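Heads up, this is only part of the complex; the chains shown haven't been moved.
When the chains are written out, they are named A, B and C in that same order, and each has its own residue count from 1.
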């Protein structure tokens, strides 16, 4: 069988960085071909070359037996290559239907005027067909991140493409939506479409994939048939060495209570009557479907969101935080779920990010900066957390996701946090970086800290938490000790269907 | 009832405008006369055209502060061309005015657009430069003197009126008003009903996304700037036609009122949303305030204070209602 | 300043610095024309700078002309005294200072002023207004509230109109701020407010008259216009069959003469160490259709 799409000896050089070196892969119609590799291995770069976003420095792309070199995304789209990019690609101000047909609008009246009616109708049809509860006429801004991702999926489904590329499409999705996505992938396969799929979740790969190519440091390592390979082999191939159980569960012993929340209820009904406690030396996992209200609870605790009633106690004393400043002073830190938007000053240096919340308390007389201190502590944390970077003066946008996440962690450790709230801390992070991050979490609680981890990735919650609190529609649906928790019973608690049982 | 409330909340600017009109209607006895209302619509025309063009570039998340200078350049250009045809017909004068604005607006807008898309100069600085350069060129070509001596036909579009009656020997309906309504309506349709218009919103909402969706964002930006400058130039030739005279110092500072009108009409300076139609309410508010204060003989100094305060109030008012909705 | 040695001045070409109020105003461009004519006739080098009607800019220009080593400086001060420190500093450096169009009463370093008697010009405008309006009618003024010259014109105009026994009703049409289009709007609104019943309008500058003309024609009123400055467009309008029905009279300054006279006086001062008169008022005069063609 002839490959539908080939990349041959592709190399890509950015200023100073070699992102890809001599990569050749064949992709076949009707097949789901996965790309696997650590953060920064070059996966997204490869697909951007295929789809006309970047030019390759060397090598060629062959599509349907012909050499192609797309100068922009338009040309790739016209040829039948359609992409869901890693970063959410939604125009917030447009409606769902307008997003779905963006760049391929239905026209009427001399091909100038928009045919809104038809676009709305057809968009609604595909959304209904995918069984997602979204109105075609809604403004994209009003959707949750998961819903926006579903809109992107709907968008590629309308394209009648020959090649569909998905770069981490599930990173903001939970079980229900992932299933909906997999249904669509099955349909695409039946239509003999070639699918290129990137994910850090091995489970998905084994469930859906046909073949997998592993990239490491911009080079191709090997292509496997998924049926013939084990998870362990894949990870070894990707990291370059064997990794043991990367959750590496450790026994913690809960000590004194650090945080207690009683009957917390949000102003807009985002969460209702939420009560729980967290102790020094513990990791508490928060599981639930996307949209269950976990983020909002954490924001409320951190003083970043108003609530209408309920009480919060820190170390036994009742507190009311009117803003994050007061929460930080009470030694609470919040690692937000959206690194790029709310976690980092992307154009600033590593050191500037690390010291931000601690600057005021470590200044010299008259509010002058202590630059020596800044350098020392930043270097210290970069060392301790093994952040891979040329130095503390590197602009943080140039780090891989995992390393960015470590810098955020460093920022809160330096701020002397006792209670760390981590919201989706490993979203989009490769397995190796994840395991390093988990080790840092364990060290933190071993030192008497307390972690509250919100995660939509069940294995992560099950693998790290001491207790698991499950939320459903803004309320706490139940709490499980890790020894009693299984994927099965957590999902049951989290999902709507089990409401009556 | 609920619906009315929701509508009101979304359309506070209109409520505000109606309130103003009633206020001036009560305090003066001339505000609601036919003559004054007609004057008012003709006085809105220039700012309406400027604000229309600005709506496009502001939706893109950009800005254009060169509109006043481009208007002046187009105005003197059309007047200089007009001088070559001392026996022009009304029809020819219209052609001269429109072609002049297409030429000057086209050149200036193309220049702005290229600087922004190819040379990556931010719109504020690009258009600041164009503002200065265009004004300089205007003075150079005129030598600082007004371009005068144009025939009456030249002023048909800018100063003529239709419907001559006994009590209105010069006609009632200003031609400039009709002309502006047509242009603005076309520009409104282009933005709200066409594929190009959608691409303007998409580019302003998220340039990256628009590009990845196969939209030639550079071309969208370039076209929008050309349209914006053409609107400005149209405004300028209408001023020249109205004054039967090309003034090199014309339209200085008009960009600020045009920007304010656009924002009053709900177009967000951060891009992605807005509408030509709604910008017209902003234009109307500013025109009504000016006209009403003139009728009340309020001093030009107090007028500045009042107009600044009202712009601020209207924006705050509008936003606070929207937040509640 | 010391009197330069006789022999020297005959040989060395003089360099004179001029700062006009604004190059964006025809009036000053005509003064510049006068200066350039004089520079050829009298044989000096002229450096002409644009004061942008901004005393800060004008002061900077004075200092820069001093640094360039000009022999004398002449400027138009748009307000009483705005450029005093710079003028006094120049004087202290031995460079004589002259003024034209607008002068400064605050300092005594000014060697000579050449300008129009603006109060008198305003009075002429008042006479014309009284001549053109029937008794009891409404007459208006479009003014420019900031430049001293325009304030003076208004003073003279009001003096004469109020004193007339025609019992004219005076209205203030507004401050046109130098912008013809703004004048057009002010005039239309005034016509609305007065139901077209304005007999005469006095414009303190020609751009205001240009704006008023457009407004009056559009409104179908028959208001007569009296302009001020004597710019070419004013003469053209007065002579025009259509426009001349409205714009019937003009109070003219003589900017070219102002430019020539100031130059002459500077040269005289540099040659003789003194000027004949320290205040030279060039009389404004009335232009109507009879004498406009000349």
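Note that in this section a residue touches a chain if its C-beta (ideal position, glycine included) is under 8 Å from a C-beta of that chain, and two chains touch if they have at least 3 such contacts.
Computed from a predicted model, the values in this text were never measured in an experiment.
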Subject >> Subunit stoichiometry in the structure file as a whole >> reply: A x1, B x2, C x1
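Here is the rule we use: only the chains that are shown with their structure count from here on.
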Subject >> Chain nearest the global centroid, as defined over all protein CA atoms shown >> reply: B
Subject >> Chain of greatest Cα-centre distance to subunit B >> reply: A
Original post:
Approximately how many whole Å separate the CA-defined centres of subunit A and subunit B?
Top reply: 45
Original post:
Whole-Å distance, subunit B centre to subunit C centre, using C-alpha means?
Top reply: 33
Subject >> Touching residues on subunit A, where the partner in the complex is subunit B >> reply: 53, 72-74, 77-78, 83, 85, 87, 89-94, 98, 102-105, 107, 112-114
**OP:** Could you pull out which subunit C residues touch subunit B in their complex?
**Re:** 23-26, 29, 145, 171-172, 174-175, 177-181, 184-186, 188-193, 195-196, 207, 210-211, 213-214, 217-220, 231-233, 236-237, 242-243
**OP:** Under the touch definition given earlier, write down the residues of subunit B that touch subunit C in their complex.
**Re:** 28, 30, 33, 35-36, 39, 42-43, 46, 139, 143-146, 148-149, 152, 155, 159-161, 168-171, 174, 239, 242-245, 247-252, 290-291, 294-295, 297, 299-301
